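The complex appears here without one of its protein chains, the remainder shown in place.
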Amino acid sequence: MSYLLRKLSSSLLALLVIITITFILMHVIPGGPFDSEKKLPEPILKNLNARYHLDDPLWVQYVDYLKNLARGDLGPSFKYETRTVNDIIREGFPVSATLGAIVILIALFVGLFLGVIAALNQNKWQDYGAILLATMGVSVPSFIVAGLVMYIFAVKLRWFPPALWEGPKSMVLPVISLAGLPTAVIARLMRSSMLEVLNQDYIKTAKAKGLATKVIIYRHALRNAILPVITYLGPAIAGIFTGSFVVENIFAIPGLGKWFVQSITNRDYSVILGVTVFYSALLIFMNMLVDIAYAIVDPRIKLSDMKE
Amino acid sequence: MKETNIPAELFQPAEQDLDKLEAIVRPSMSYWADAWRRLKQNRAALVGLVIISLLVVMAIIGPYLNEWSYSDQVLSEANQPPSSKYWFGTDALGRDLFTRVWHGARISLLIGFVTSITSITIGTIYGSISGFFGGKVDEIMMRIVEIFYGIPFLLYVILLMLVMEPGLKTIIIALGAVYWLSTARIVRGQVLKLKEEEFVLAARTLGASTSRIILRHLIPNTMGPIIVMMTLTIPEAIFSEAFLSFLGLGVSVPKASWGYLANDGIKAIRSYPWQLFFPAFFISLTMLAFNLLGDGLRDALDPRMRK
Partner (left out) sequence: MFRRGKLLTVIALVLVVAFALAGCGAPQDGGSEGDGAQAGDEAVKQRIVYNVGSEPETIDPGKATGQPDLTVINAAMEGLTRYNLDGELEPAMAEDWEVSEDGTVYKFYIREDAKWSNGDPVTAYDFEYAWKRVLDPEFAADYAYELYYIKNAAAYNDPEDKSVTSPDQVGVKALDEKTLEVTLEAPVPQFLGLTAFPTFFPVHKETVEANPDWHAKPETYVSNGPFKIVEWQHDQKFVLKKNENYWDAESVKLDELVMTLVTKESTELAMFETGEIDIGDNPPTEELDRLKADPNSGLKIKGDLAVYYYLFNTTQKPFDDVRVRKALAMAIDREAIVKNITKAGQIPAFAFAPYGLPDADPSKDFREVGGNDYFEENVEKARQLLAEAGYPNGEGFPEFEILTNDTEGHIKIAQAIQEMWKQNLGIENVKVRSQEWGPYLKARQELDYQVARAGWGADYLDPMTFLDLFITDGGNNNTGWGSERYDELIKKANSTADREERFRIMHEMEDILMNDMPVMPIYFYTNPYLMKDYVKNVGVPSFGPSMEFKWAYVEK
């Protein structure tokens, strides 16, 4: 428990540093939230800046932000005037996370399967086949996959709707576009670490003792080989669950992903900070889970060793 | 039973040649020579290596193989399909796609290589130090990684790109500044696991210095995952650059990376499919090649796989 407490307090410190870095960066880049092609008259700009307290000195804005954050208030969006950042996250995250959960599930099942098959049949056709399949997942950028599947399955074959978030049918194409990469990564990591594990002495010992191959694989090899996958999974979940700009943009999905880009384009300061804080917190949380998972799976690592 | 008669005098002490006694039958091979020997045996990896070499050669000579430069426009011949005049067709401004694809190869490969090598190097050194020392050092070092890690990747890169002048150098710096983090984490995880293994204990008992343990024992033993990371970082860097191009933050026009070309092409997929096909094909081919090579290297570099 003391591990968790320590971890929590240091995470807060990390968050603070992240907020500060982001705050500085976003104020260094030129432009502001009220830029428009038709330039607003000075008094109107002044009114707007006053309304959103952008006329306060930066450090005041910074302190105010932290104060509000402590109360769980991420502030209003400067661009979407009736929406708060809390609203944006509350509405967008579940959508991205649903999509992400499906993607991760598929990637885990397919990726682990391919990786293990490849490792057990090293340098045989199964190995090449699995790796080729996995490689295809990392070979094509998601915007091309998304464009292609929309053209083939929505426009030509009419099997699935081309866009919007309306029921399970509309999830298929985005999932296909997103799943390739994590599947490939998991398959490759799994193959690689599985091969390593299979070469370890305790596996040889087990073989020498005459244990059945199946038992060796399931009882001994898998459990140790999965460590790198778990390491990958933590940040991957945080990343995938907060959405993908490309896929959400192409399939018009009301997720969180687009805000990571759009907020900067809009110079919507509170949204930039808000999604950053949210992502960071999620990531820290997921990494904590990874640490715990490590300790559970690998008896050689104890939580108490993890002093961070 | 027949008795075999061997006279005792036949038994003589063998000549003791001290030099020969110490000799090792198998010729001594350096780590890398051995790796190369085994890489050569891996056909898929060789194919990957050959493809990469060909791509690099084409990136160098490709733009000079016909009369057009990557920026020459013939507006009246925009969007022409591939022909004997324009081998890969032309784009929306009537520029020769063959030249542009190979010029794009230079940019994409450069971004991929430079970003990947710098970030992997930094990440590996950082991660192994952190994992090996553990304790306070690990704590502080990982805290720093975690802080950087905690900033959403894309947002971070875009902000960095906007703070600096847009261009190739900025892209490499911004991407490199992000990618070393995951390498550091993975290497640390591996080292954490490895340092409790017997051979490390043995080395330490024998009085090996810390840097020797890290460089000679820990890093070579984590090469597998590092190589996997590297083969994934190159496409990732190329993809990320494509994405930045898509946001208007890529290299400055009329230069174009593969990602930029592909992104241009996907919009025209129905009317002018060749504009997508060529850049997308070469991106995929490059990724495939790197992955095949990466797998081969992985097997070749893992000391425990030595036969």
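Letters A and B mark the chains in the order given here, with residues in each chain numbered from 1 onward.
Rule of thumb we're sticking to: a contact is a pair of C-beta atoms (placed from the backbone, for glycine too) under 8 Å apart; a residue touches a chain by one contact, two chains touch by 3 or more.
Quick caveat: nothing in here was measured; it's all calculated off a predicted structure.
Enquirer: May I ask you to name the displayed chains that the omitted chain touches in the full complex?
Expert: Looking at the complete complex, the unshown chain comes into contact with A, B.
Enquirer: Quick one: say which of A:Tyr3, A:Phe34 or A:Phe260 touches the chain that got left out.
Expert: A:Phe34
Enquirer: Among A:Val17, A:Leu74 or A:Ala97, single out the residue that touches the unshown chain.
Expert: Here the residue in touch with the unshown chain is A:Ala97.
Enquirer: Please identify which residue in B:Arg43, B:Lys169, B:Arg212 or B:Arg270 touches the non-displayed chain.
Expert: Residue touching the absent chain, from the options given: B:Arg270.
Enquirer: Identify the residues of subunit A touching the omitted chain, counting contacts across the whole complex.
Expert: Contacting residues on subunit A, toward the hidden partner: 29-32, 34-44, 46-48, 50-51, 79-83, 91-98, 100-101, 104-105, 108, 147, 150-151, 154-155, 158, 161-168, 170-171, 218-219, 222-223, 226, 230, 233, 237, 241, 249-252, 254, 258, 265, 267, 282, 289, 293, 296-297, 299.
Enquirer: What does the interface between subunit B and the hidden chain look like in terms of residue numbers?
Expert: 71-73, 75-76, 78-79, 92-94, 162, 166, 247-249, 252-254, 264, 266-268, 270-272
The criterion applied here is as follows: only the chains that are shown with their structure count from here on.
Enquirer: I'd like the Å distance between the centres of subunit A and subunit B, where a centre is the mean of that chain's Cα atoms.
Expert: Subunit A and subunit B have C-alpha centres separated by 23 Å.
Enquirer: Which subunit B residues qualify as touching subunit A in the complex?
Expert: Its residues touching subunit A are 44, 134-136, 138-139, 142-143, 146-147, 149-155, 158-160, 162-163, 182, 185-186, 189-190, 192-193, 196, 224-225, 228, 232, 235, 239, 242-243, 246-247, 259, 262-263, 266, 269-270, 276, 280, 283-284, 287-288, 291-292, 295, 298-299, 302, 304-305.
Enquirer: List the residues on subunit A that touch subunit B in their complex, please.
Expert: Where subunit A meets subunit B, its residues are 10, 13-15, 17-18, 21-22, 25-26, 28-30, 128, 131, 135-136, 138-144, 147-148, 151, 185, 188-189, 192-193, 195-196, 199-200, 227-228, 231-232, 235, 239, 242, 245-246, 260-261, 263-264, 272, 275-276, 279-280, 283-284, 287, 294, 298, 300-301, 305, 307-308.
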